[in-house]
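The complex appears here minus one protein chain, its other protein chains still in place.
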Amino acid sequence: MNKEKLLDLYRMMVQIREFENECIELAKSNATRAAVHTYIGEEAIAAGVCAHMSNQDYITSTHRGHGHCIAKGADLEKMFAELLGREGGYCKGKGGSMHIADLATGNLGANGIVGGGIPLAVGAALGIQLDNKKNFVVSFFGDGAANEGSFHEALNMASIWSLPVIFVCENNEYGISTHVSKSTNIQNIAIRAMSYGIKGVVVDGNNILEVYEETRKAVDDVVSGQGPVLLEMKTYRMSGHYFGDNQNYRTKDEVNQWKEKDPILRCEQILQKEYDLTEEDLLTIRKNIRTEVLAASEKAKLQPEPMIEDLTGDLFDQKFADIEWKSFVKAQGKG
Amino acid sequence: MNKEKLLDLYRMMVQIREFENECIELAKSNATRAAVHTYIGEEAIAAGVCAHMSNQDYITSTHRGHGHCIAKGADLEKMFAELLGREGGYCKGKGGSMHIADLATGNLGANGIVGGGIPLAVGAALGIQLDNKKNFVVSFFGDGAANEGSFHEALNMASIWSLPVIFVCENNEYGISTHVSKSTNIQNIAIRAMSYGIKGVVVDGNNILEVYEETRKAVDDVVSGQGPVLLEMKTYRMSGHYFGDNQNYRTKDEVNQWKEKDPILRCEQILQKEYDLTEEDLLTIRKNIRTEVLAASEKAKLQPEPMIEDLTGDLFDQKFADIEWKSFVKAQGKG
Amino acid sequence: MRKISMREAVNEALHIAFNSDSNVFTMGEDIAVYGGQLRCSYDLLDNFGPERVRDTPISEMAIVGAGVGASMIGKRPVVELSYIDFIGTSFDQILNQAAKMRYMYGGHVNMPLVIRTQCGAGLGNGAQHSQSLEAILAHIPGIRVVMPSNAYDAKGLLLHAIRDNNPVVFIEHKALYKVKCEVPEEPYEIEYTPDVKRTGKDLTIVTYSAMVNRSLEAAELLQKEHGIEVEVVDVRALEPLDMEPIIRSVKKTNCAVIVHEACEKGGFGGELIAQIQQHTFKSLKAPILRVAAPNVPVPFAVNLEMSYLPDKTKITKAVMTCLENKKANA
Partner (left out) sequence: MRKISMREAVNEALHIAFNSDSNVFTMGEDIAVYGGQLRCSYDLLDNFGPERVRDTPISEMAIVGAGVGASMIGKRPVVELSYIDFIGTSFDQILNQAAKMRYMYGGHVNMPLVIRTQCGAGLGNGAQHSQSLEAILAHIPGIRVVMPSNAYDAKGLLLHAIRDNNPVVFIEHKALYKVKCEVPEEPYEIEYTPDVKRTGKDLTIVTYSAMVNRSLEAAELLQKEHGIEVEVVDVRALEPLDMEPIIRSVKKTNCAVIVHEACEKGGFGGELIAQIQQHTFKSLKAPILRVAAPNVPVPFAVNLEMSYLPDKTKITKAVMTCLENKKANA
């Protein structure tokens, strides 16, 4: 990979990390209300996957969706504004942390329902296929979501129709408090691909180069009509399930061991060893990004709340589509 | 297998076949109303599986459930009475063909919802495990049902808890009009066992000896705590999806080819070749069973309809359980 | 004018929609080769091909969910749930996805999705294939709920629903499929608004779906035998719910009976009564009565199922009671 590319990926990861750090700050003062699920430790996945995507390629995301959203190119201020429930937020403050969609960048939305987005991704991929386009869809979801019925139905449907969709299972070892070894009886979730006759690949999700490369192969596959692919990204949720989680279900030791495999750290090591960047270079990048992120947060904080009159708006589109109905004369003797 | 055993299995298969033949007669005159889904061609599965079960072993069944019900030991007259909507039917006429349960023989019920019974079987197996009993549960369902989310969730849950349940997928090649090759992208549904880390076995479901033997092994496994097993029974629905099905989705040729593999025919061949039964012996058996079945049907027809006053009964049990609440004094400093 | 059945009318609307907009496609269990468990999608496969007319696996969550996803990117899917009872296996995609997305995402997403399905008892399909679940759907903000009572309305309402940019659950009663009425060959639309199916000055029946015909039968009988003039209002769309024609009617007749096939408790009759009594309190001369199924699942036996269903007799009785009350309070 050339240096600029890797630096882009690095910057993206840092941006996500800094966004999440700031979210935690906001959560501390209860500015975000309810749960904020941070993506800390998993940044390589969103960054490495979405680097292959254009705005015409779609994603579906999860309750832990900030990283996906940012990697797809979202505007940070609008994201913060949404988290803070401001009028200028992505959803005009109606959604909140778990429900940011951004159609302009191809983000079909975060989802508060575990597994809820997987069938949507299949539908978007079906739309692409019907339109004979060369785009594709990525559905992000967790190890826990892989035990929802929707996972099963969606992968099977995508397979029989050879739809252009990549299923990215972010196996961060936990569904809230439940370790993946307690919720499944298999070593790799990727093996579930066999149930649908599709390709399943285990990927080191904390290694940005591997994520990037394996996604590239999957994109080639799905776009060339070879059907969906299941990528299992092995990773770890370095923070709590949400800010405020007491984490009584795991040891500090375990967390610390994974912190050594922090994807950003590992990327920095590569950048230093193989691309001659100095620690100072990296620090500068991080500082600049942090400044940008904080600026976005500050600006968002200044935004007004939604207007109360807007409470009942946006439920239905009042317009009907412009379709002119044409009779269909059936062939004789049919029906 | 000794002769008496095989003859028992044969008799069971014939009983099911004759029951279904009579159902078709009843359906012709609309006496059964709505759809009656017959089990013709699949009798070896119910017979071979249930031969291993006592009344303390449970099954969950499907819309195509007559065979399972009979093989578990149901009373034919009560079954016919239910199909005809009579007061003396298994459900007092409230259920109908798709909803016969018979707790006395361990039949937790047929189910009109495809895949609906699979989680119930897991729950019954959990109950058995909690009670430290040595019983087990069999869940019957079709190839089509294996694409329902409930299949996925249920098998996974049974696996992680090593529950004593055998999942019997009756792959009769069709879900109504849809051939299994159009609804899945895999050769054998049994392979889905891998997604849950359990054993999956492909069985010739039209071969009574193989069904019997493979079920025996599975029973040994699940009862000894080795966790659930998925048995895929390859078979064929020789009749329409229901009586009245135009079967425009398959050729007569295809059906005829499978008729040569009729499980009853094959059992008869074995009985003649290896157990010295004559054609006449078999004819006598069939005639006797047929007479019994018809007698049950005739008796059922004479039964009265349910009383209209019974329309709103049976919804809730009016009694509460006899439990005497005992305080629980918590250890100090807890909670 | 030619008469066609509601099944034919739905099929015709689907053909028109497929012919008019290439974004329209359909998927569901057994709808292509088999022509649908509801038998409404016959000929579509032959006329429009397997890309746009798709048999699915038995996976209702994926069927509805894929419809939601495809509609979010601009397609106009018409997905089929062969029985409304199967909202059970697909409910999350209706409750938490289809219905919520536009609002939750601040109005930035449109969802031109139609879920066609079939409801109702009377044909011996048993407890899990005979339900009337419209009240459940009508309580979920964000989805349209449309229930035609005849072939003419079905064609016009379905085309309207397909042109709608919002998710619509389009519920066809199985007992209506064979019922014929006059239906023009050309395309037309019917708006989501109640229709006065019969005028009368003595009492208003508010009803929808298969119960419209039962109510008209009762009205006919009441007129013939007692000279009572009953007005029958067909709600047609539970969401959007246009109460104006209903309120107008009740203000005229001063009393009302609600008729629906769903079980009474928690049924949509409650909503209608709540609004009617609020807006016509002073003109109301008798308590509003409901004729609905008892609060049990649909039984199988023919005599139980028939006595389960609201019918002409029960409706007539309720009307008479209501009119007696009206007289007593006059």
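We call the chains A, B and C, going by the order they appear; numbering starts again at 1 in every chain.
Here is the rule we go by: contacts are C-beta pairs under 8 Å (C-beta built on N, C-alpha and C of every residue); 3 or more make two chains touch, one makes a residue touch a chain.
Computed from a predicted structure; not experimentally measured.
Counting contacts over the entire complex, the absent chain touches A, B, C. Across C:E12, C:D55 or C:D92, the residue that sits in touch with the chain not pictured is C:D92. For the chain missing from the display, the contacting residue among A:E77, A:D102 or A:E148 is A:E148, taking the whole complex into account.
Contact with the omitted chain, checked across B:L76, B:V138 or B:I160, is made by B:I160. In the complete complex, the residue from C:I4, C:A135, C:I162 or C:V230 that touches the missing chain is C:A135. Within subunit B, the residues in touch with the undisplayed chain are 58, 60, 89-95, 99-103, 108-109, 111-113, 116, 118-131, 149-150, 152-154, 156-157, 160-161, 313-317, 319-321, 323-328, 330-331, 334-335. Across the interface with the omitted chain, subunit A contributes residues 32-35, 82, 85-86, 91, 93-99, 111-116, 144-145, 147-150, 175-178, 182-184, 248-249, 305-306, 308, 310-312, 315.
In the full complex, the hidden chain is touched by subunit C at residues 85-89, 91-96, 99-100, 103-104, 126-128, 135-136, 138-139, 141-142, 239, 241, 262-263, 265-274, 277-279, 281-282, 286-290, 295-297, 299, 325, 329.
In the analysis below, only the chains that are shown with their structure count from here on.
By C-beta pair count, the most extensively touching chains are A-C.
Here the CA centre of subunit B is 36 Å from the CA centre of subunit C. In whole angstrom, the spacing between the mean C-alpha positions of subunit A and subunit B is 43. Inter-chain spacing, taken between the CA centroids of subunit A and subunit C, is 39 Å.
Subunit A has residues 149-150, 152-153, 156, 160 in contact with two or more other chains. Residue positions 56-57, 59-61 of subunit C each touch two or more of the other chains.
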